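Every protein chain except one is present and positioned as in the full complex.
Chain IDs A and B follow the sequence of writing; residue 1 opens each chain.
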Amino acid sequence: MTTSLRPEQPVSDDLTSPLEPGRALFTTSMTTLSVVFTFFAIIPLFSVLIYVLIQGFTSLSPDIFTKLPAPAGTPGGGFGNAIQGTLLMVGIAALISVPFGVLSGIFLSEYARDDRGIIEVIRFGVNVLAGVPSIVIGVFAYGVVVLSTKTFSAYAGGFALAILMLPIIVRTTEEALKLVPWELRLGSLGLGADRFNTTARVIVPAALPGIITGVMLAVSRAAGETAPLLFTALFSQYWIDKVGQPTASLAVLIFNYATTPYADLQRKAWGASLLLLILVLAISIISRYVFRRRF
Amino acid sequence: MQTQPSNQLEAPENLTAGGGSLQPDTIARGVFLVAALAVVGTLFWMAFVVARDAMPAISKFGLGFLVNSTWDPVVEEFGGLTFVFGTIASSAIAMLLAVPVGLGIAIFLTEDFLPEWILTPIAFMVELLAAIPSVVYGLWGIFVMIPIVRAVETFLNQTLGWIQIGGKSIFGVPYGPGLLTAGVLLAIMILPTIASISRDVLKAIPRSLRNGSLALGATRWETIFRVLLPAASSGVVGACILGLGRALGETMAVTMVIGNTPQIDTSIFAPAYTIAALLANEFAEANTAVHIGALFFAALLLFVITLLVNIVAELIVRRVSLERN
Partner (left out) sequence: MSSEQLQADQVPTKAVTAYKVRNMAFFYGTKKALDNISVDLPAKSVTAIIGPSGCGKSTFIKALNRIAEAETKVRIDGQIELFGQNIYDPKVNITRLRRRVGMVFQRPNPFPMTIYDNITYGPRVFGFKGNYDEIVETSLRRAALWNEVKDKVKTSALGLSGGQQQRLCIARSLAVNPDVLLMDEPCSALDPIATLRIEELIETLRDQFTIIIVTHNMQQAGRVSQNTLFFNTDESRIGQLVENGPTKEIFFSPKDKRTEDYISGRFG
C-alpha cells in the first residue's frame, strides 16, 4: 500500500486521518477475539461453581455427616464414612509429607547461596515430581504398599496422597521463607547466632503462617484427588474400624456415585463436591492472599 | 538471648569451621539435604517400582504392545494402541482449543486492556479454575457438558449427517461421551496453566520493548504480535508443554466423559479411551499377573511420556528465567 515512508499530506491532515483500514481491522478483530476468549474461559468456571452450589446445597443435610450410605435406590443416608476416610488419609499423608516437604523447603531457601548446583537439581526434581500424573502416583503406591500388604488400605491411599503433597509443600515452604525479610537473617547472624539457630529460632517462626498455609493448600489439593485413591484405598460402605482395610473417601465417592444411574446417589455426589469445593477454594483464596502468587 | 560473652572469643574459630567438625550447623544442613534428596529420590523410586512391576508384561509383549489394538483380559491379550491413540488425540484436541484461548487470555490480562480493579479478579478466577478437583470437573462434564454435546451431535447428524466416511456419519452416534467431549473438558482444565504462565512471561518483558514499538507508531496489537510474543515465545511454549503434560496425565475428568471404549474411530465424537482412564477403571479389579503387569506397562508408558514432556517444559521455562536474570 504505502510506497513512501513519509506521508504526503500536510501534518494536520495526516495526523487526523484514521488508522489504515487493514490495521484498524486487525486491532478490532484481535480485541474482540480476546474478549470472547476470556469470556469463554470464565463461563465454565461459573457454570461449575453454580451447578455445584445449587445441586450440592439442596442435597446437604446433617445426615450426610453422621450416616452411612444407604443401599442404592433407597433415599436417605449419608457419607460420614467418606468424610472420615478423607480426613484419615489426608492426615496420614500430612504426617509423611510435612516433615520431608518442610525440611526440603528450608534447604532450598536457606542454603541456596552456598549449594547452588545441588539446589538447582533438587528444584528441578521437585518441579518434575509435581508434573507426574496423579494416576501414576497411584500406580506407584499400589506397587509399593498394596502389592506388599496384599490389601487396599488407608495407608496405601495416604502414601499416595503424601507424594502428591510433597512438591506443593516444598515450594510453598520455600516461598514462605523467602518472604521473610533479609534483614532478619542478617540481624540474627550479626548477633553471633549460627545459621541453624537463625533458621530455627528466627526465620521459620517468622514464616510459620506461610508454611502452614502451604500445608493447608497441599491438604486441600490432596483431599480433592481421586485417581491415586481408586486402587490404593478403594472404597467402603462402612465406618473405619482399622487403618489396614479399604477406606472410603469423598473424592472416590463422587466418582462412584456420579457414574450410577440413581438420582439419589448422584445428588450425594453433588453434595460431596460442594464440600470439597468449599475446602479447596477457601484455601486457595487464603494462600493467594498469603503468597501473592499461585501454586 | 543466646549470646554469652564467651561467644566473642569463639568467633574466629566459628568463622573457619565448617569442614570436618560436626557442628550443629553442619548436622542441620545434612538433615535438610537428606530430606530434599529424599523428595527427589521419590522420582527414581517411582520409576524403579513401576518399571519392575511392568517387567513381566514388557518381556511378554515387548514393543508390540504399542501397535497392538486388542485389549482383552479374558484371553490375556494386551495391546495399548487404542489407549495411546486416545491419550494423544484427546490431548491434541485440548491443546488446539486451550493454546489460542489461553494465550488470548494471557494477552488480554497483561496488556493494559482492562483497569486494574477488574483485571485482578478475572486473573484470579482463571487461576481458581486450576484448583477445582478434577473429579468435580468430571461430574460437571457428565451432567452439564454431555447433554449439550449430545444435542449438538444430534443436530449435526440431522443437518449434515450425509457427510460420511466408510458409510458412517462423521458425527457418530449421538451418545454424548466421546473423544471431543473429553478434549473440550481437558482444554478447560489446562487453560489456567497455559494462561497464567504465559501471563507471567508476558508481564516479565521489559516495558522498554513495548515503548520502543509504540513510539515507532505501532498499534498495541502490532506490538503484541511483532515484538512481545516473539520475545516471549520460549516461555509461552514452555507453558503450553506444561499444559500438555497435564492433559496427557489427567484422569478423572477424562474417565468420566470419554466413553471408555478402546477403539480408533473415524468420528471425533465417538467414544475412546486413554491410558489414564484405563488405569483408573481396571487396576482395582485386575487379578491375574499378566493383566496387572500389562496395566503397569501402560502406567510406565504414561509415566515416561509425561516425564519427557515435563522435563522439556521445565528446561524451557528454566532457560527463559535464566536469560532474564
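General remarks:
Basically, a residue touches a chain if its C-beta (ideal position, glycine included) is under 8 Å from a C-beta of that chain, and two chains touch if they have at least 3 such contacts.
Everything quoted here is computed from the prediction, not taken from an experiment.
In the complete complex, the residue from B:Ile170, B:Val227 or B:Met256 that touches the missing chain is B:Val227. Residue positions on chain B in contact with the hidden chain: 112, 206-219, 222, 226-227, 230-231, in rising order. The omitted chain makes contact with chain A at the following residues, 1-7, 10-12, 14-20, 22-23.
By our rule, only the chains that are shown with their structure count from here on.
Here chain B touches chain A in the complex through residues 2-3, 7-8, 11, 14, 23-25, 27-29, 31-33, 35-40, 42-43, 45-46, 49-50, 52-53, 100-102, 104-105, 107-109, 113, 122, 124-140, 142-144, 188, 191, 195-196, 219-222, 224, 242, 245-246, 248-252, 255-256, 276, 279-280, 283-284, 295-296, 299, 302-303, 306-307, 309-311, 313-314, 318, going by the rule given at the top. For chain A in complex with chain B, the residues that touch the partner chain are 19, 23, 26-27, 30-31, 33-35, 37-38, 40-42, 44-45, 47-48, 51-52, 55, 99-101, 103-104, 106-108, 110-111, 115, 118, 121-122, 124-129, 131-140, 142-144, 147, 152, 163, 166-167, 170, 191-197, 199-200, 220-221, 223-227, 230-231, 234, 251, 254-255, 258-259, 266, 269-270, 273, 276-277, 280-281, 284-285, 288, 294.
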